[in-house]
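Please find one structure pasted underneath; my questions will follow.
With one protein chain held back, the other chains of the complex are shown just where they sit.
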Amino acid sequence: MSMPMFSLTECFILSQKSFPRLFEVLQAKGYQVIGPTVRDGAVVYEQLSSVDELPCGWQDDQGGGTYRLKRRADNALFGYGVGPHSWKKLLHLPAYCLWSAQTENGKLQIAPGDGPAPKLAFLGVRSCELHALAIQDKVFLRGKYVDPAYRQRRENALIVAVNCAQPSGTCFCVSMNTGPKASFSFDLALTEVIESGQHFFLVETGSPQGAELLGQITEQKATQKDKDAAARVVANAAAHMGRTMESAGIKDLLYRNYDHPRWEDVAARCLSCANCTMVCPTCFCTTVEDATDLAGKQASRWRKWDSCFTMDFSFIHGSSVRASTKSRYRQWMTHKLATWFDQFGTSGCVGCGRCISWCPVGIDITEEARVIRQNDGITLTKEQVHENQKP
Amino acid sequence: MAPDPFYVRRLKPETDDTFTLALQPADGPSKFNFEPGQFNMVYVFGVGEIPISISGDPGDSKLLFHTTREVGLVTRAMRQLKPNDLVGLRGPFGTFWPVEDAEGKDVVIVAGGIGLAPLRPALYRILSRRDRYGRVVLLYGTRTPADILYRHELEQWRSRFDLEVYATVDRAMSGWRGNVGVVTTLIPRAPFDPRNTVAYVCGPEVMMRFTTQELQKRGVNKDAIFISMERNMKCAVGFCGRCQFGPTFVCKDGPVFRFDKVEDWLMKWEI
Partner (left out) sequence: MKTKSLEELIAEAAFFKDLDPSYRQMLAGCGTNVVYKPGEFIFREGDESRQFYLIRTGSVALEINLPGKGAMIIQTLNEGEVLGWSCLIPPYRKHFDGRSVKQTRAIAFDGACIGKKCEEDAKLGYEFFRRFAGIMAQRLSATRLQLLDVYAKP
């Protein structure tokens, strides 16, 4: 693995002491700062009013079905791996009013539900999350149809990325070529360097807007020594991935293994709880709910996050197309790693590891992919398949 | 993403559990253009929004027809609608029967049950340019004689000299003078030249699987067969993810697919 390079753009230094200035400048520009904070024993993304709310000195232990916070030996502000939240909750809202309708004197009026989008600054976006945003951009902005609500929020968002220094036990961005260094789609990208008694941020600018902001905070240019230090941080992160996944040829691997016995095996463990889809930064599926007032004059239609793991998801003509857990897990995993390529020209998985940590039974997508690869082409006999289909 | 208001002009019961809804835009342009095989999202105030294929004549843009079966909450509410009631409508969505590409060829339309609804616009379009096609054959199968859609129109079509209409039912009591047997049994003896034929198939998935096999047995190429798929659908624009069928979204990559493009997925279970 080559050392990450920091020489392409001009880099600046932001000292730990002057870091709060970033907040002040963003807020002065009218941004709500959304960033990591500790709540209910996890690092989540919330609106922050000051730097004091950042998860200073926290890191996490993550594994299959495990997430625990623990103290760090230092005062790193971004020394954690990604938690249960992802930025999609701010762009592709968990609940969104598509339209509201009212009837009055035989007239039906339907008004779009999207209100003005807030100006949000995302602080602490990881490289895998930048990739996840780019993937959702393809879903909502680059296809035949554009989601106006997503577009408005996305266009308004300012992105301050922070390169990973401390990957979690379930991270595998290196395998997915999505990190750990932020390489695109940010306004500012920070690397938190803590070494030899120093604590500073090396800052890259990714947009004129980012450069303008940074100009108000620091003018201190980074030296080669600073860049080397930041490069070591990222290289160290890259060397400490908790998981790996061989992603080469994975689409075809899964396409030719739809009848692999492993799907039965994973179905026996999977609870169909939908946690993996809720924490996944790229999952975008939704349902709709209709609400009416008691007088029956006002109605609204809400779009809400949904999951391919529910029975209702594929329900048609009195039954579900994907009635078995096996078919639902297979749908989810092959969507992430195979059909997504055909749909959007990219993987649907960024290697963030959330689905592994937050699976109550610790199902590990990297392990499932590995087992299928190791037993590539194994299929059940027709009789076995038939036997398995029995209720 | 918000629907436009449409007036209900007529609600015509077709069979015991199917009906046709005739709609007209409440404001904006009075015309509504669509291609045969496309569908709309129809919203019943406060109840919900569902995809329904357009079943009317694409050449007549004044009234917009949708034929559907009363199976769920929304269709039940829809059946209660009266003339001048308002519904919301978004559309048209999806791919369509490529009737222009079939010019110069025989066209075989195989419909099962309510599957005739999305095929009727194709037939209207073809009949409006009848001279551009070879033989045109409609093979239609339903459960019983009472389930035959558009009966009057089928009888009119059957009396035309330039259109072959064969209907069959899965079961009938004695006295029924028509055919009994599944729709696939009509294929071997239908009059068309399999090497110069385009086939459009719509019906329950199993019926389409059997039909495509029978068409191939007759000598029709896979790439000359088109089918219309159906899946759970909430948004019609590829965002809700529900209508995924393998690598495709039925709402925007379908509902009409060339058979060879989806054959592998059709033969897999629980896709």
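Going by the order they are written in, the chains are A and B; count residues from 1 in each one.
Just so we're on the same page, contacts are C-beta pairs under 8 Å (C-beta built on N, C-alpha and C of every residue); 3 or more make two chains touch, one makes a residue touch a chain.
Just so it is clear, the structure is predicted and the values come from calculations on it, not from any experiment.
When the full complex is taken into account, the listed residue touching the unshown chain is B:179, out of B:61, B:179 or B:221. Among B:6, B:97 or B:210, only B:210 touches the chain left out of the display. Residue-level contact of chain A with the missing chain is found at 317-319. Mapped onto chain B, the footprint of the missing chain covers residues 17, 71, 112-114, 141-143, 147, 170-174, 176-182, 184-185, 189, 203-204, 206-207, 210.
The rule is short, and it goes like this: only the chains that are shown with their structure count from here on.
Considering their complex, residues 1-5, 26, 43, 45-49, 71, 84, 86-88, 230-232, 234-235, 237-242, 244, 246-249, 252, 268-271 of chain B touch chain A. Of all the residues in chain A, the ones that touch chain B in their complex are 98-99, 101, 103, 106-113, 139-140, 143-145, 147-148, 258, 284-288, 290-292, 296, 299, 301, 303, 306, 308, 313-318, 321-324, 326-327, 330-331, 335, 338-339, 341-343, 385, 389.
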